[in-house]
Each structure stands twice: as C-alpha cells, then as structure tokens.
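What you see is part of a larger complex, with each chain still in position.
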Amino acid sequence: MEFVKAEIPVLSNAKSHRMNPLVPLVLPLVNPVHLDLIPFQRERLGLKKGFLVCNSNCAVVGVVVPLAALQAKFGPIVECEVFTEQAISGAGYPGVPSMDLVDNVIPFISGEEEKLEVEAQKILGCLNDGATGVDEQAELRIGATCTRVPVTDGHMAYVSLRFKSRSRPSAKQAKQAMIDYQPELQNFKASFSGSGIKVFMDEDRPQPRLDRNTCNGYTISVGRIREGQKDDHFDIRFAALSHNTVIGAAGSSILNAEVAISKGFV
Amino acid sequence: MEFVKAEIPVLSNAKSHRMNPLVPLVLPLVNPVHLDLIPFQRERLGLKKGFLVCNSNCAVVGVVVPLAALQAKFGPIVECEVFTEQAISGAGYPGVPSMDLVDNVIPFISGEEEKLEVEAQKILGCLNDGATGVDEQAELRIGATCTRVPVTDGHMAYVSLRFKSRSRPSAKQAKQAMIDYQPELQNFKASFSGSGIKVFMDEDRPQPRLDRNTCNGYTISVGRIREGQKDDHFDIRFAALSHNTVIGAAGSSILNAEVAISKGFV
C-alpha cells in the first residue's frame, strides 16, 4: 500500500488486498468494468493519481471465464463443484521439491480452495449503481478440491455446475455460448483482443503441454463440455485449461493496466 | 465363458460380464456376500462346479469402499461427484505413450466414467431374498470425471457426496465411521484381514508414491475428510487412494477366490 499512498497506480498479483471492498478484483476477460470503482477508492483513500487493482488467484481464472460465458446466455449459476490439477509454477520458485512430484500427485494446496470460492463470487459480482462497491454473486456456491500435479505450466479445472433456471441448456448450446463469448475487454485497446475462450471438440483435450500456449497463454482452453443425465444434479460439466503464469498472473495485470489506461485512470 | 462351461471356477478382472445379472460383481472389502449368487448362477447355466465371479473396474474401488463404510453408519448416499487421477498401469502395457504424460495430464479415459457409475450401483446393491439377483442401489447417482496423470501405480479418487438423510454427519463422525469399518471379509479366512481403510489426518495425504503400498496394496487410504459448509449441496468430501493393480485388480480376484473357497463354492 506504500506505493499506492505515494500516488503510484498499482496492479497487483498478490493475494492480500483482493477481498478489500475498495479494491477492484479484475479478471480482464470477465469484469474490466469493475475498474470504475477506482474513483470511489481514490476518494476514500485521499488519492489523486494512485490506485490499487488486484487480479485473481491463478486457479480461479479457468473456472470464472467459462462461467461468465455461460451466465451471459443462460442466467445465474448457483452451484459449482470444482476440481483442479495445478501446475508447479503456481507455487513459485523453488516451490515444490521434485521429490514430491516424481511418480506422485499432492491432494492439497494450502489456502487455494477457499480463495477459489470467494474470489469467483467477487469477480462475477456487479458494480453497484453508484460505483461504490461490488455486489458479489453470493448465491453462487463453489465447492473446490485443489491438487498439484507434475506439470510445469497450465492449470486444469474440472467444473460441474448447476444453473438457477431449470430449463437447462444442452451440451451443444453450452459449447455455442462459450464460442460466442464476447468479453468487454474487446472494446478496449489491449495487447490481447481475442474472445478469451477456445472450445475443443476432441474429448481428450485440452491438455496442459499441448494447449497452454493457445493465443500466447491469454485464452482459456475448454473441452469435454457435456450435459448431465436426466436426474443429474449438475447441468453441465467441462474441463478448462489456463496458463497460470500468463492469463493467471502477470498477463492479467498487463491487460488490466491497458484497460485502466484506456479508461483514463492512468 | 468357455472355461466356466468347462466347469472351471473363474474369477475375472475383465469388464465383459460385470453387469450380467447372473454374475456377482464383488469387491471383497465390500460385498463378498454377493458370492451367494453362485448357486443360482450354476442352476441357470447348468453348472456343477464352475462359476464366474467378476471384480470391479480399478477406479471404482477407491470410491466404493469408503461409501460402504459411510452408508453402514449414516444410511444411503444418493449423490456423488467423483474426480479421479489415475495411474498409468491402469492402462496396461504398453498403454499410454510417454510422450503424452511428460509435463502433462490427460483429461479423459475412454469408458471409465460410465463404468464407475454402474459398477458402484451393483457392488453397493443388496442380494435379494432368494439369492437370485442383486438389487442395485439405483438411487445412488454418480457423476464422474476421470483423468490420467504421470503416476505409475495408485489411483486417486476425490469424492463429494450427499446422504439421503439431511441430518448429516460431521467430518469427525465421518472419519470415525471409516476408522470403525468392519468389512464382512474379516469373517473369512483370507490372505488379507485388515479393516480395508486407513484414515490419514495430515491434509496433504494420501499421496500415490508414499501411500499406495499401505498393507501391501490391500487397503484404501483416505484423507482430507471434510464436511460441507452450511448451505453446501454436498455433506462430505474426501480423497481416497487405492492400489490399482492390487486391490484394484488381481488382489481382489485372489481375495474373492479365498472367500469362495471359504464358503465352499470351490
């Protein structure tokens, strides 16, 4: 916060201030509009040019972008069961000892599951009318299990979800919704201008080594989109891959900065 | 079936006859009582000494044993969301090319998800009164996602489950139920006589390389047993590890044979 107080615009990948109500938590492929919270933040903190914007935990990214695409067409999602297979680079360097990940997986990542739930609710929330806060999507419940696998880069997220509306979409419709996704980001001058989602039809894709660099790591690769059986609690299941050190970290900060510039906050 | 017709007792690890109503599908840590279907099978097939007993798909094992332990104390489970990280040896040899599993995971295993659902219903079903068939536990719905990871042996299964009764157990009670599990197998003379479940308290266990050989691979290692939050659709979540080539395959066949001998069917 010292930088912010020194009137420096800060776009942070750290976790400390993400859930602060004055701080926009922005995933550029989903909610750049939350940057409009900056004037209120400045007012409250007595800032003129400085501000603080956070981007999300890397594991959230692959979940939230497809959710945003689906909610745009089929209305609110009320429940998600999420399972992740996360890459080593998510733990920084030196991070996980190699002794722990040869011929092995680790069924737990400290703090990750909690972050996934609360950050998703904030990112998918709505900026309120006065642009003085974000109404979180509190009715979205996420149950998460996060594991570490011997992959260098690229987090896999496997999502089972249920819509509020019981007129549930088919797998085909869900696929189309993802293909058609038009993130607000496209309206800004940013170094990435794609739709943010690539849908795979082969049932054994996406895979981390093959697909993590799709669009230089700025795009979520989604596959295995399938509908629940007749009495299934969940309506849709899918697998998503995101490059955890690009769109899941520094890449998001860069895009957020570009939007902030585009909006005149810098 | 040629062997069976030749009056040879067959204990098979193959998938072909598992769902045949005349064939007991037996996971020795759960339902050795289903072997009592053998007299009716013999009657129908005109056999005197031969019979066919199947053991289950390797991915089912780690899910069904803990479910059996929980159902024994808290009544029927009606819903399960299952996610697996399966070892390479499950695909046989040569199986998966190494090119596919260095720095990678594969989000799909052909046929595995379907087997998981139907086989679990049959194993957890009840032998009917006349011992002429198994009433499957049809109200148990399982949604499964099966993935392949670069681990030699040991399948991980991550399970989120919901009981029929809404007086749901706490994590502590669920742990105790697993610890207290007394499989019927213990009443027979078999080469393995443990409880079949080892509960880990450390939140980063079980892990395949460290724990797959617990009790020589005849025991399911369970960890991360946790209860759902207040409004959570699921009551309990846990992680289970089973040695896919021991209790998940040949080891089950051996135990089934030993019970069959013990019951006088051989």
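So that you can tell them apart, the chains are marked A and B in the order they are listed, and the count of residues begins at 1 in each.
Operating definition for what follows: a residue touches a chain if its C-beta (ideal position, glycine included) is under 8 Å from a C-beta of that chain, and two chains touch if they have at least 3 such contacts.
Keep in mind that what you see is a predicted model, and the values were worked out from it rather than measured.
Participant: Since all chains share one sequence and 2 are shown, how many copies form the whole assembly?
Facilitator: 4
Quick note on the criterion: only the chains that are shown with their structure count from here on.
Participant: Centroid of chain A to centroid of chain B, CA atoms only: how many Å?
Facilitator: Chain A and chain B have C-alpha centres separated by 35 Å.
Participant: Could you list, by residue number, the parts of chain A that touch chain B in their complex?
Facilitator: Residues of chain A touching chain B: 79, 81, 83, 85, 100, 102-108, 141, 143, 145, 147, 149-152, 156, 158, 160, 203-210, 223-224, 228-229, 231-234, 237, 239.
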